[in-house]
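A protein chain is absent from this complex, but the other protein chains hold their places.
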Amino acid sequence: MTSPTATLLVSCPDQRGLVAKIANFIYANGGNIIHADQHTDFEAGLFLTRIEWQLEGFNLPRDLIGPAFNAIAQPLQANWRLHFSDAVPRIAIWVSRQDHCLFDLIWRQRAQEFAAKIPLIISNHPDLGAIAKQFGIDYHHIPINKENKAEQEAKQLALLQQYRIDLAVLAKYMQVLSADFIANFPQVINIHHSFLPAFAGANPYQRAYKRGVKIIGATSHYVTEDLDAGPIIEQDVVRVSHRDEVNDLIRKGKDLERVVLARAVRLHLENRVLVYSNRTVVFE
Amino acid sequence: MTSPTATLLVSCPDQRGLVAKIANFIYANGGNIIHADQHTDFEAGLFLTRIEWQLEGFNLPRDLIGPAFNAIAQPLQANWRLHFSDAVPRIAIWVSRQDHCLFDLIWRQRAQEFAAKIPLIISNHPDLGAIAKQFGIDYHHIPINKENKAEQEAKQLALLQQYRIDLAVLAKYMQVLSADFIANFPQVINIHHSFLPAFAGANPYQRAYKRGVKIIGATSHYVTEDLDAGPIIEQDVVRVSHRDEVNDLIRKGKDLERVVLARAVRLHLENRVLVYSNRTVVFE
Amino acid sequence: MTSPTATLLVSCPDQRGLVAKIANFIYANGGNIIHADQHTDFEAGLFLTRIEWQLEGFNLPRDLIGPAFNAIAQPLQANWRLHFSDAVPRIAIWVSRQDHCLFDLIWRQRAQEFAAKIPLIISNHPDLGAIAKQFGIDYHHIPINKENKAEQEAKQLALLQQYRIDLAVLAKYMQVLSADFIANFPQVINIHHSFLPAFAGANPYQRAYKRGVKIIGATSHYVTEDLDAGPIIEQDVVRVSHRDEVNDLIRKGKDLERVVLARAVRLHLENRVLVYSNRTVVFE
Partner (left out) sequence: MTSPTATLLVSCPDQRGLVAKIANFIYANGGNIIHADQHTDFEAGLFLTRIEWQLEGFNLPRDLIGPAFNAIAQPLQANWRLHFSDAVPRIAIWVSRQDHCLFDLIWRQRAQEFAAKIPLIISNHPDLGAIAKQFGIDYHHIPINKENKAEQEAKQLALLQQYRIDLAVLAKYMQVLSADFIANFPQVINIHHSFLPAFAGANPYQRAYKRGVKIIGATSHYVTEDLDAGPIIEQDVVRVSHRDEVNDLIRKGKDLERVVLARAVRLHLENRVLVYSNRTVVFE
């Protein structure tokens, strides 16, 4: 499957003939569909689809696919996005002091688990600069406090622009982004170290321990202006017992955080995630 | 979603335009697709799809849908099956002495977790006759031994015919069906009390204990002439420890067996399972 | 392991020699320990243990074990409970309209998964009376509304006394017990259909759907006067996707509710659960 593909993500009001119209568009232009998945939310009256086809043998040149599809999409009142599999998105990883998610994402990128570049690490602490250096990634230390937040966020946004970043991944970045920031750069994935919506906010492991839960979790979600309340992409859990103290929850949780964040980033980068009504459809 | 639907399950050699052709067939006849899913096995060069649409407003009468679709399917060299959601399949449950899967399936059928009738229970032991009586289901005690097997299987086949059975569910029926039987009645789902292919055959819990595994499982599969080697529909597992003796494995395993078998039966009855190369595609 | 056993559950301030003192008490009287487990909460400075030994060959008669152990426990400032494995606790099951947990508990009791009697079912609806009749269990229909709650709870308490009930199991009893009731009868286990503390209170599946979680759960806990906030005994989860509507969550959740409640009841009945600081220690 190494030949490049195009992927359309479409959502529109449900109506007859949607699958046929989209499939016909691709077939009429000589495309070979390799993945097609649909979902209908009947309550919301919404149709969502992901369709991926091989570009080899496709009659339309790349720059005409969007405009051509738009002619079909307009009358359907459809929102759509088009991606090419050989485009390589650029990721900025945001960290504080913990290195496990950072290491993990770098390892996966190098192991080619996902196709992306990681040119930039942003942190409110200097601690992980050595790792950035080790892997040849630029590291910008931008300390944040209540007074300088707006100013520092402006610097962060400038960096994202300068490095032409497509996706910001908060890999245990223990700071809240402002609504303004999100409005300016909405493509942000976070890992929260709890099974949301339980234990949103600070110190989830301490609170999970205190509550005496028998299972802990981790949640990866798109960041919105409401803290830990954005659309959930992926969650996973692990069993704990009375023998596990807070430090054990933290240790077990790290393994969860790594895989849950990595899965979410991968699903996003493969253009498998559609968001509506603060929910995600994940076309696996 | 209470209006009746039609479902097509199709498999054919992979080629361009399959999604378009099938979707067009439904759209051209005024059908509203409510579920469509595809899978391509590139190595096998095989395309498989499940497509479900509402019959309300569909222009073709039911008895013409099959012939009409066949005209499309023939040139594609496609195998296909057509189902209507208001058809109510008839199930025979086969048991030996254990009652947990039997109880569970009856409860689910009564709770309308799946639409089916259960007019017949077949057993090689008399033990569970009282349960059959309690729920008003005919119970046929057909003891099996080496000498009478062929003769008794003939009786079983006659019963399946007499009761117009669509699906036989081996709910801990601790006997092997002959290749002849399967050839005559191939729609048989079994639950095996191990994580296949580990511990195929007799006494899986004893062998799991002896091997010292830390997780046990259950597997539901279509029955073929090779023991415990048919296409797997569903599996699940549960963690065990050194504290669990064989009896604990049996107890924990029962909970697995119930849900794994029930999920497999439900997926089958909703026509979500396609089989090829001794594997299943499960369109969930 | 069919010979009867005695079990001591002990909690006391942590100090040197606790294991030795308790083990010596049993050994000095000729007891053979078959299970011993300890836990120390260092932060709370609390030692907790469960110790079970065979009564066969034990030199103390049953009615003297408690007083004799008390002489050891007093100077240690220990709380303790003593149980005999051949005592058969009496359970009252409380239901509303849903039958799946009720059926499940009855089936397990009959399958001897736990040793208990179930002489009484209490419900605020008449619906499940037929099931009670089918299994020969007394069914008391006690409708509850805002006006009659105190009065009806008095009736319920009287029934628990009359039937000499040791444990009340809320098997999807969709009513809140008053603080007064709990004070009078504190041995109550509930099943909540969410992964607590997420979605405490009403309509958890609807809220889980709306939040777009990728995993749902069920939680069994001791009932306290704070709604869904008592000590958690057991939890489990199942994965869901965007394809699952509220009804699917409910269906999948039922399978969780059954096993999670059953495990909690079983652990309680085997005297494996100790409560402190609104947490449980579960000696499995």
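Every chain is named by a letter (A, B and C) in the order it is written, and numbering of its residues begins at 1.
Here, contacts are C-beta pairs under 8 Å (C-beta built on N, C-alpha and C of every residue); 3 or more make two chains touch, one makes a residue touch a chain.
None of these values were measured; they are calculated from a predicted model.
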Quick one: which of B:54, B:235 or B:271 touches the chain that's been left out? B:235
Touching the absent chain when the full complex is considered, from A:56, A:226 or A:284: A:284
In chain C, positions touching the absent partner: 1, 16-21, 23-24, 26-28, 30-38, 40, 42, 239
Take the complete complex as the reference. Which residues in chain B touch the chain that isn't displayed? 39, 43, 195-199, 211-215, 217, 231-237, 241-243, 245, 278-282
Considering the entire assembly, which residues of chain A contact the chain that has been omitted? 99-100, 103, 107, 111, 113, 134, 241, 243, 251, 255, 259, 262, 284
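Convention: only the chains that are shown with their structure count from here on.
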If I superpose chain B onto chain C using their CA atoms, what angle of rotation comes out, to the nearest 5 degrees? 180
Return the distance between the CA-based centres of chain A and chain C, expressed in whole Å. 41
Could you work out how far the Cα centre of chain A sits from that of chain B, in whole Å? 37
Please output the residue numbers of chain B that touch at least 2 other chains, ranges allowed. none
